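Of the protein chains in this complex, all but one are displayed in their positions.
Presenting subunit A:
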Amino acid sequence: MSSDSSKKRKPKVIRTDGGPQEGKRSRTDVDQDAKYYSEEAEVDLRDPNKDYELYKQTCQDLQKLMAEIQELKSKGNKDCAAEIEERRIQSCVHFMTLKKLNRLAHIRLKKGRDQTHEAKQKVDAYHLQLQNLLYEVMHLQKEITKCLEFKSKHEEIELVSVEEFYKEAPAEISRMEITRGDPHQQTLSRLDWELEQRKRLAEKYKECLANKEKILKEIEVKKEYLSNLQPRLNSIMQASLPVQEYLAMPFDQVHKQYETARHLPPPLYVLFVQASAYGQACDKKLAVAIEGNVEEAKALCKPPEDSQDDESDSDAEEEQTTKRRRPTLGVQLDDKRKEMLKRHPLSVTIDLKCKDGSVLLLTFYYLMNLNVMTVKAKVTAAAEMTMPISAGDLLSPDSLLSCLYPGDHGKRTPNPANQFQFDKVGILTLNDYVMELGHPYVWVQKLGGLHFPKDQPQQPVIADSSLSASHMERTMKLLKMRLESRLALHKQFASLEHGILPVSSECQHLFPAKIVSRLVKWIALTYEDYLELSYTKDVVEAGLAEDTHLYYMALIERGTGKVEETYYSKPPFPQMVAQPVIVGDEAPSEQALMCSRLFSPSQFSKSKLQAAVVLNPGYSFVPPVFSLCLNWKGEKTNSNDDNIRSMESEVNVYYKELCGPKPGYQLLTNQLQRLCVVLDVYLETETHDNSVEGPKEFPQEKMCLRLVRGPSRMKPFKFNYPQGFFSHR
């Protein structure tokens, strides 16, 4: 069939010329001439629905024709050929129609498409326009809200209240009639008013600034004047110094001292103030001064010194570990101890001057961590003094101030809290450090206003100046007395060592003119030596000999033998000690023999009186105590001879008769002199044993009323001035 169609295409144009020409000819007769044939135009003219009917008709016809051909062909008759031809022609016409219809449909489709496209373009344009408009709307709305939300600066400005505004603002600004109703205007005018006011204030500010500038300038000028004045004043001060000195008014020095005193720790400050006050009020010769490194003290003041030793300890430890690699435990402990016993860099010195010009120099220290004060003493004598050997301890700083008040040895710390601190670092007692640190006497604490209650060891102690004041006068007097008595002793010892008993003229009446017994030796003893003496037992038991006291041994002799150069501290009759008095009939001669053999070419023995002396630190307020041992015809002590006991009591109990002129510094020498006297009496009044050959050993030179008296057969030891005889008590 395709071959059919292709064959039929060639004449297609012709056919279209012819076929439709007929159909269209009827319709377009008018413009047939002007236009060429245009199928496109034809489309517009034809009704698609009719075309569709036509198309259906044609298809039906074609189908019919096909079917007739089929029928004819199936009959196979030659006669039918014509009919078939005819029918073919008819079919061809139908095909032509179909082709025409197909072209038309195509053109129509194209046309429809074009139309649709056109319409679509139009819609798109409209849509774009719509979008633009919407955007514009949105923008405008935004602008509007922006405007609505705008904040004006004026809202931040604080304005005066409305009432105030109307009250104060002038009418040209307030414009009451307009602004009353209109809040906008009102705000505006209020702002105007504000501006006005601010302008005025700015004006005022400027004025004040100028004023200030002026005053500053004035101050500057005055300052300059003052600073110019200072050097001039200084020069005046400098110039006045010699005058001050000349007039003995050390204002300047005092001032400096007060300045320094501010850096003193409280106890030393109290001491300083009280001592200066005492010096001004009662003792012009008392000199109080501050010594030490002020800078160090200042440095100490600035960071509040942490008194807790734990911290300081740990600090110290840290230091150690950084400095040294591995310090031994001992070194650490040693450093801790040093830290604990640290003194404040400042110290207070007090110079006590005595009448004879000798000075007691006291230096007071403050142990910061222990909260106790210590004192060191030094004596400067007025005149050059020879140093007696036995006087070693008299002026030594260790014993000079000992027992100023009874029992105050200054060897233990008066602060009970210290014991706990010591336990930590392994200090047994402060005594081991006293030489270095000074003595912590109780009176020193009191002068510094420190009072340590005994029962509450941990209570913090603060410096109290009233305590210091109440003790100042008494202590100063005691100190002065102590110094004077020590100096007096010192002088006396020098002559005692040479066997000279200095007896002043005021005391001559206490003694007879002729004294035969002589002091030959005066030495210092140790406490232990004293304890070992057999005849001092009673004194020790009575509690009159303590290790703080000073001990001496005096040897008084009387005898016909020559004075020997060397002496023995042991009793010269060792045999006699074992059996003191029990001597048989023949004993004296034996004894005499022995004595002569041992000691002297003379027939008689020398009599030696040993006197062990306890010198209380409180001398001469507290008398010295003598214990006697007479070596003569055996060893005689207070335990086997009542007369020796009585001799002791003559010097010990009746010491008041021997004090001499006040304040009794001659007591010791008078006592020794008295011992010489009573020894004379003892020896001279000894009953002569008639059975022994020879003259009486010691002729009686003293005038005595009676040789013995009373049940105990006492010898007459009491000397009666001015008659000059001896009697009994």
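One rule holds in what follows: a residue touches a chain if its C-beta (ideal position, glycine included) is under 8 Å from a C-beta of that chain, and two chains touch if they have at least 3 such contacts; residues count from 1.
Operating definition for what follows: contacts and distances are computed from a predicted model.
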Record-based protein name (UniProt) of the chain missing from this complex, from "Ribosomal RNA-processing protein 43", "RNA polymerase II transcription factor B subunit 3", "THO complex subunit 6 homolog isoform X1" or "Glycosyltransferase family 62 protein": "THO complex subunit 6 homolog isoform X1"
Residue, one of A:E497, A:D538 or A:E657, that touches the chain absent here: A:D538
Touching residue (missing chain; options A:T179, A:T363, A:S402 or A:N638): A:N638
Touch criterion as defined above, residue of A:G292, A:P345, A:G559 or A:P623 at the omitted chain: A:P623
Interface with the unshown chain - residue positions in subunit A: 406, 538-539, 542-544, 581-583, 585, 587-588, 616, 618, 621-623, 625, 638-640, 642, 645-646, 648-649, 652-653, 687, 689-691, 705-706, 708-713, 727-729
